[in-house]
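Up next is chain A:
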Amino acid sequence: MTAEPNTSDNTPKTAMDSEAIEKAIRRMAHEIVERHDSTNRIVLAGIPTRGVEVARRLADHIEKIEGVRPYLGTLDISMHRDDLSTRGKVTALEVTDLPVDLDARPLVLVDDVFFTGRTTRAALDALASFGRPSTIQLAVLVDRGHRELPIRPDYVGKNLPTSREEKIRVRFENLDGVPDSVVVIKP
Partner candidate 1 sequence: MSTWTRKDLTGLDELTAAEITFLLDTARAFKGVGERSLKKVPALRGKTLVNFFVEPSTRTRTSFEVAAMRLSADVVNISATASSLQKGETLKDTALNLQALQADIIVLRHSSPGSSRFLAERLDSSIINAGDGAHEHPTQGLLDIFTIREKFGRIEGLNIAIVGDILFSRVARSNIFGLLKLGANVTLVGPSTLVPKSFEKLGVRVSHRLDDILAEVDVVNLLRIQHERQRKEYFPGLGEYVSLFGLTKARAAKLKPSCLIMHPGPINRGVEIDSDIADGHQSVILEQVTNGIAVRMAVLYSCAGGAGVPT
Partner candidate 2 sequence: MKKITRIANGRVIDPANHRDETADLWMADGKIIDPIPGKETETIDATGLVVAPGLIDIHVHLREPGQSHKETMASGTRAAAAGGFTTVVAMPNTNPSADSAATITWIKEKAAREACVNVLCTGAITKGLKGEELAPVGSLFNAGVVALTDDGHCIQNNEIMRRAVEYARMFGLTVMDHCQDYSIVGDGIMHEGEWSLRLGLPGWPRAGEEMIVARNIMLAELCDSPIHCQHISSGGSVRLIREARARGIKISGEVCAHHIALTDATLAAFDSNFKMNPPLRTQEDIEAIIAGIADGTLTILCSDHAPHASYEKEVEIDHAPFGITGLETEFAIFHDILVQKRQAIDLPRLIALFTSEPAALLKLDRGTLSSGAAADVVLIDPKLDWTFDKNQSASLSKNTPFHGHTWRGRAVRTIVSGETVWTLAA
């Protein structure tokens, strides 16, 4: 048996480059605008860390399309998760900052990757503490599959079928100092 050439499977595979990311976010912005009444300003609530960046970019596009910038907020859901004791370490919490009363407004939760749906569930719990939006929708840059709850995104930048063991790494130039990318890493 001969050795395999060293182009093995577990080198990270780029699923989206910066151009693809830009196009996907722009398309989602259009879809969000299409599905909302322009008279009631939308609230975009990003889930830290990279969901906040996706939300900011969506807001930029929506502002270009509509001429009005959506409300932009941050929703930290760590304290609403139920798996604290299985983590062994705690990462820093972001301050939840929702700039407007949510009651009767349309709200779009924004995250970078949709996986099991548990983050979204925690976000829905968290939102209940802040008010009662008229509608809550979910926008994600990547849907990687493996839902564990009856929750699915309303806006998807890219469907990216993965195995459970793979990792998805999202990088944004302004946060990470490397070009925008979505990369699949094999275990």
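Criterion applied: all candidates are chains of the complex that A comes from, given by their letters.
The definition used in the following text is that a contact is a pair of C-beta atoms (placed from the backbone, for glycine too) under 8 Å apart; a residue touches a chain by one contact, two chains touch by 3 or more; residues count from 1.
Please read all numbers here as calculations on a predicted model, not as lab measurements.
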Candidate number, among 1 or 2, whose chain touches chain A in this complex: 1
Candidate 1-facing residues of chain A, complex: 76, 78-82, 84-96, 125-126, 128-130
